[in-house]
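Note that one protein chain of the assembly has been removed; the remaining protein chains are unaltered in position.
And then chain A:
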Amino acid sequence: MSKFLARRLVTRCFSSRPLHVCIVGSGPAGFYTADKLLKAHEGARIDIIDRLPTPYGLVRSGVAPDHPETKIAINQFSRVAQHERCAFYGNVKLGSDLSLSELRDLYHVKHGLFRLYLHMVLKVTKILAFQSLGGVFSAREFVWWYNGHPDYSSLKPDLKSSDTAVILGQGNVALDVARIFLRPTTELASTDIATHALSALEESSIRKVYLVGRRGPVQAALTAKELREILGIKNLHIRIKETDLSVTPADEEEMKSSRARKRIYELLSKAAAAAKGTSEGDCGQRELHFVFFRQPERFLESDESKGHVSGVNLEKTILESVGSGKQIAVGTGEFEDINCSMVLKAIGYKSVPVNGLPFDHKKGIVPNVRGRVVSGDISQTEPGLYVCGWLKRGPVGIIATNLYCAEETVGSISQDIEEEGVGKGEKEGSKGLMQLLEKKEVKMVGSSGWEKIDAKEKQMGIDRNKPREKLVTWEDLLAAASADS
């Protein structure tokens, strides 16, 4: 025990000169990085900036309302924000309020952790990406709508045109959205779902949800916990085609190398077997259809209401091995339609570049080596510039993935401090940032402003038997942040 402590003391002695760090983005990647930096360097002074006045990124705006235990990580983030060497600056946007070069002038280390987004880019057909029909949304927009993100509170999706919604994709985001459609609204009423969404869902006529994946059950991107959860929803009928469950030797190999995949396949098989005995098409019953081996070709436009979607045209696929155990979907030239009035695209994410930051458009990430930003060819490191989270790895993983991602990036930072002289020289850090923001008249929302928003949401929640009632417009958020206590 004493040897352990001694080593930590030694490390601290060497890292106690002031190190001014700016972290852009206050989601899990941002907070885990801040946490590890504070522990590794006694002299680290960290400013976390975020475009929104509320911190926590996707933990607040992405995690489904019926998954409160996943949001517990906020407790740890909140402790980091309260640290004396850490400060939160909300309502500060990189690009418009501040430029990257201004930040580099103020700080020794600048950390890009933000997960910026573009529209869903489908890898399969380009036509789909450009078709804009009413009723077609990216899952991100829909999730932000029901989670009360201020940019999407006025989305107003039409949930009353028909009884069917199609979700393209079979990852956990697709499952989240399906669950929100299909869960009894009485269960949603006591979560922190935005009230405008709850009202819309209470009047929704959606009863059938199709989850469409271009490959098979063995390749589905969802995870067991979420699958188990949705299969267990009361009075929900599951539909899976038995023929979709037949496995090839290549599938067997994939399952052998991943116990997660094997468990998921078994859950789906059991669900299909259980569903065999139940009756089809009872009026008004809620149904969840798992559709495998179908890739979207194009959206169908309604004849009665022009400009609105009426269905999806799908191409049947088969799997082809491409080496190293991987199988991809290949179109067969056979097509079929599913009629619906709503389509949600939940097939992936891409970041957008920021002025001054190198960007790999193909992968949608900032090129980096273990978190160190590189430009041009891989040997050209940008001093003092680092990435963590989805901007570094692509949009994969769970909240905890950022823990390890942060560990790696902070490891690189520590090494650069010792070996490359990062952290030398005078920088203004927070003081300079405050002056700059004042000069530009940016109304920053600090920790105390966020605490006022937090308290108000919780107070409003008590009245409605919810953990919180989110403030969903920019005006309300900024007003609450600057209210007199």
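Just so we're on the same page, contacts are C-beta pairs under 8 Å (C-beta built on N, C-alpha and C of every residue); 3 or more make two chains touch, one makes a residue touch a chain; residues count from 1.
Keep in mind that, in the parts below, contacts and distances are computed from a predicted model.
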{"item": "UniProt protein name of the chain not shown, from \"Glucosidase 2 subunit beta\", \"GATC amidotransferase\", \"2Fe-2S ferredoxin-type domain-containing protein\" or \"Cardiotrophin-like cytokine factor 1\"", "value": "\"2Fe-2S ferredoxin-type domain-containing protein\""}
{"item": "Contact with the hidden chain (one of A:Thr248, A:Ser269, A:Thr401 or A:Ser482)", "value": "A:Thr401"}
{"item": "Touching the absent chain when the full complex is considered, from A:Thr70, A:Thr248, A:Ser305 or A:Thr381", "value": "A:Thr70"}
{"item": "Of A:Arg370, A:Lys440 or A:Arg464, the residue in touch with the unshown chain", "value": "A:Arg370"}
{"item": "Contact partner of the left-out chain, one of A:Leu103, A:Ala221, A:Ile238 or A:Leu314", "value": "A:Ala221"}
{"item": "Touch residues of chain A, complete complex, unshown partner", "value": "1, 3-4, 7, 67, 69-70, 72-76, 78-79, 82, 171-173, 221, 223-225, 228, 259-260, 263, 370, 393, 395-401, 403-405, 407-408, 411, 451, 454-455, 458, 462"}
